[in-house]
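Report on one structure; see the data block that follows.
Yeah, one chain of the complex is gone here, protein chain that is, but the others are all in their spots.
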Amino acid sequence: MTPASPELAPRRPRWDDHAVTIVASESLGPHQRLVLAMPTLEARFGPGQFLNLSVPGHVLRRPLAPSRHEGGEVELIVTPFGPGTRDLVALPVGTRLQALAPLGNSFPIPADEAALVGAGAGAAPLAFLAETLLRAGRRVHVFHGAVSNEDRPLVQAVYERLGLEVRYFSEDGSLGRRGYPTEGLAELLAGGAEATVYSVGPFALMRAAARLAIEHGRPGYVSLDVHMACGVGACLSCAVQTTAGQKHACVDGPVFEVREVVW
Amino acid sequence: MTPASPELAPRRPRWDDHAVTIVASESLGPHQRLVLAMPTLEARFGPGQFLNLSVPGHVLRRPLAPSRHEGGEVELIVTPFGPGTRDLVALPVGTRLQALAPLGNSFPIPADEAALVGAGAGAAPLAFLAETLLRAGRRVHVFHGAVSNEDRPLVQAVYERLGLEVRYFSEDGSLGRRGYPTEGLAELLAGGAEATVYSVGPFALMRAAARLAIEHGRPGYVSLDVHMACGVGACLSCAVQTTAGQKHACVDGPVFEVREVVW
Amino acid sequence: MNRLEVDFLGVRFPNPVVTASGTFNFGREYAHLYPLSRLGAVTTKGVSPRPIAGAPTPRITETPMGMLNAIGLENKGVDAYVADELPWLKAQGARVIVNVFGDEAADFAHVARKVSPYADLIEVNLSCPNVHGGRLPFAHDPEAAAEVVRRVKDATDRPVLAKLSPNGPLLPVAEVLEAAGVDGFSLINTLLGMRMDLERRRPVLGNRQGGLSGPAVKPVAVRLVYELYRHTDRPILGMGGIASAEDALEFALAGARLVAVGTATFADPYAPLKIARGLEAFFQGRGERWRDWVGAAHTPD
Partner (left out) sequence: MNRLEVDFLGVRFPNPVVTASGTFNFGREYAHLYPLSRLGAVTTKGVSPRPIAGAPTPRITETPMGMLNAIGLENKGVDAYVADELPWLKAQGARVIVNVFGDEAADFAHVARKVSPYADLIEVNLSCPNVHGGRLPFAHDPEAAAEVVRRVKDATDRPVLAKLSPNGPLLPVAEVLEAAGVDGFSLINTLLGMRMDLERRRPVLGNRQGGLSGPAVKPVAVRLVYELYRHTDRPILGMGGIASAEDALEFALAGARLVAVGTATFADPYAPLKIARGLEAFFQGRGERWRDWVGAAHTPD
C-alpha cells in the first residue's frame, strides 16, 4: 500500500480497530458516563464523529458519539435502550472492548455564534462540540430538553463543567422551563442572533430545530440516528434520503446540513 | 404442598436454584479451581452429586461435580473443554451465577477399603469421596492418571491436602509411573485387597477399572459423563443403557454400579 | 382484574404462558418449585402408543444462543402416562396440553382417545416421521398430515392443535389442515441443524442431526407466527426461543394467543413463571391486557 501524501490530499484519518479499556463508569440517572482508555488512537475525534463499540455477547457493535476526547481517553454518555446498551452500561471498570474509530464526519465550526439544541444522550456530541467551540472562542448557547428533571446529572456532567449556562426545558416543568428546547432556539433566532444551529436528539426535535434554522436563514446541522451494522460504509444499512440522493450515515454523515435532509 | 415426613420416607433433599458467587478462582495448570459461595443451600452435597451451573451467554447450564463442600462453599475443578467451560474458567471473582443443586445420587460408602481410580477433573468427585471416607475412618488408595505431569497442581490441591499418598501414572512417565492408573488398581486387587472400586474419568478408563472390579469380585462404582440439558430428569437427554433397562444419568446416576452399566 | 386471562378454543387460561412439549416432561420434576396450576398450562412430553427408547447419546449439544436435541422421541407409551402421570398432573390443578404422535394416523388417534380425559387440548406433533410415508415428517406431506388431523378429531372431543414444522412449507400445510378440521396451530417445532465435533471429525449428536431451539430461532419463529396469523383465523400457540416477557410480547404482536417456553426452562426452571409475572407487571404498568396485544402488529397504523 502506498502511503498517502497529506499535503496533496488532506483526508480523514483512517479508522482502525482499537483495543479500549473501560476506566470509569458512573451513573448519571437514566444515563451512564463511560470513560474508555484508547491509547492507540493517534487521530483526534472531531465533535460529531463516532466509534463503533463491541459489546460482549452481541454480534453487532454499537455506534456512540463521544462527549469528550482528551489525553488518550474518550468519554461516552450511553442511554440504555435495548439489550446491547443495557449490557454495555453494566460492564465493570477494567473490561476490555474493541472500538472502530474514528468514524463518520464532524460538525463544522461556525463563523460566530452557535445554538445547540439537544435532548438525552444527544448532549454527548453537542457537549464535545461546545467544548471545541469555546476553545475556538465562539459564543455557545445550549438548550437541553427532557421529560422531567431526570437529565440534571447529565447536564451537570457534560455542560456545566465547561462553565456553560444551559437553558433547560422539561415537559413537566420540574426543571427549567416547561416546554421544548426549540422554544429557546426560536426566541434566540427571533431576537436576530446570527447563530449556526446544531441539533442532536429525537427525530422530531431535530426536525423542529431544522425548520427554525431554515425559517431564519441560518445554517443548521443535525446528527442522524440510523441503525448501523458495519459503521464504515460496507453494509449499506444506514441509508439516508437527501436532496442529493441516497447517502449513508456512517460515511456521508452522521452530520448533515438541515437543508440536505429529506425530512 | 404438604411437607414430607422424613421419618417415614427418607428421601433426597430436593434441589432448587441457588444464587452463587465465585469467591476464588485459581489456575491448576490445565484445570481451574473455582470456589462458589452457596449460602442458601441447606443440604450437604454427597460425593458424586453435582450441580448444574449457569454460564453467562450460554443457554444451557453445565453439570459439575464438587471436590469439596464446606461451610457454605463448594469447590469445583473445571477443565476447559468447549465454549461453556472456557467462558466459565475466565469469569472474575465476584461473578454471580445460578446453580441447580444438589443433583443426582452419590457414591455409597464401602464397608472397608476404597480404591479410587481417576484422571483429569474426575479427581474432583473422587477427592470429595476420599475426604468423606477418611472422616468415616476408611482406608483410601488413590490412583491418578495423566498424559504427562500437567496434573501435578491438581493432585496437590485436591488429594495431598487430605494427607493422602497418591499413586501417579503418566503416559510419558514424566510423573509417577509410566502407564495407566488401572495398573495400580490391578496390583492392589491382585494383592487381595478387599477394596471397593471407584472410577471417574474418560470412558475407557472407567471401563477398564470396571472390568478389574468385576474380575476380582469387588463392588465398583463409576460416574458417567453424559451430555445433559435440564439435569433434573425432564428432558431425557442423558440416557444410559443399563442391565435394568434405560436410565437417566441426572436422576438415576451419575453414579452407577459397574455391573449395571452396559459397557 | 386478570390482565393475562385468555380464552383459547373455549378453554380459559389464567395466563398465556405454557411449557413446551419435551422440555417439562409431565411436570413432576418441577412441581416442588411452584404449583403447576400457576402456569397457563403444562404441555406434556410427546406420547406415542408404545414405549420408544429414543436415540443414541449424545442427545443434546449447545450452539450459539441455541441448542440441538435429538432425543428420538423417547417416551414410556400412552398406557404408562395414563396410569401414572396424567391423573397426577390433572390433580395439581394444571391445565394440560397433551402432545401426541405416532407412526401413522391411527396411532395419533389411539393416543388422543386415551389421553382425552386428562387433556384440555390435544397437540399433534407433525414433525415426527411418517413411517408409511418414507419417513418424511407428516408436516412435509400435507395429505398425510390432514389424515392425522381427521383421525384425531374423530377420536377426541378436545380441541386439536396441529404443531407445525419450520423445515418445510408452512402455509400450504396449514391450509390443508384447516380443511381437515384442525382447531388451532402451534409453532414452531425445532429447525433441523447439526454441530460437528472437531476431535472426532463427526457430528456431535448420536443421531447426527438434531432440532435447533432457543433464542437463536426466535426471529424465524416470530416470522412464521406472523405469516400464519395473516393466513388463518384459528388461534395460534407460538413458541421458539422465548426467554423473557419481552420475547413473549413479540409473539403476541405477531399473533400468538398462547406462548410456550421450552429451552429457557433448562437455563432457569422458574422461567415460565417469571415470564408470566413479567407480563403481569408489564400490562399492569400500561393498563392494558394481553389480549389487546394479540396480533396488534397487523393492525394498520
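Order of writing sets the labels: A, B and C. Residues in every chain begin at 1.
FYI, contacts are C-beta pairs under 8 Å (C-beta built on N, C-alpha and C of every residue); 3 or more make two chains touch, one makes a residue touch a chain.
Everything numeric in this text was worked out from a predicted model, so none of it was measured.
Engineer: What shown chains does the left-out chain touch?
Structural biologist: A, C
Engineer: Would you mind spotting which of C:P142, C:G193, C:P235 or C:P269 touches the chain that isn't drawn?
Structural biologist: C:G193
Engineer: Give the residue, chosen from C:A20, C:I60, C:V98 or C:A254, that touches the chain omitted from the document.
Structural biologist: Only one of C:A20, C:I60, C:V98 or C:A254 touches the chain omitted from view, namely C:A254.
Engineer: Touching the hidden chain in the complete assembly: which of C:Y81, C:F138 or C:W293 does that?
Structural biologist: C:W293
Engineer: For a quick check of understanding: of C:A55, C:A109, C:V217 or C:A260, which residue touches the chain that isn't displayed?
Structural biologist: Considering the complete complex, C:V217 is the one touching the chain left out.
Engineer: Take the complete complex as the reference. Which residues in chain A touch the chain that isn't displayed?
Structural biologist: 1, 14, 16-17, 54, 58-61, 82-84, 98, 100, 226-230, 232-240, 246
Engineer: If you put the missing chain back, which residues of chain C would it touch?
Structural biologist: 63-66, 68, 168-169, 191-196, 198, 201-203, 209-210, 212, 214-220, 222-223, 226, 241, 246, 249-250, 253-254, 293, 296-297, 301
Convention: only the chains that are shown with their structure count from here on.
Engineer: Sort the chain contact graph into one of these: line, ring, star, complete or other.
Structural biologist: Graph shape, chains as nodes and touching pairs as edges: a line.
Engineer: Closest chain to the overall C-alpha centroid, by per-chain C-alpha centroid: which is it?
Structural biologist: Measuring from the global C-alpha mean, the nearest chain centre belongs to C.
Engineer: Averaging each chain's C-alpha atoms to get its centre, pick out the one most distant from chain A.
Structural biologist: B
Engineer: Would you indicate which pair of chains has the most C-beta pairs in contact?
Structural biologist: Highest contact count belongs to chains B-C.
Engineer: For chain A and chain C, let me know how many angstrom lie between their CA-based centres, rounded off.
Structural biologist: 46
Engineer: Could you list which residues of chain A touch at least two other chains?
Structural biologist: none
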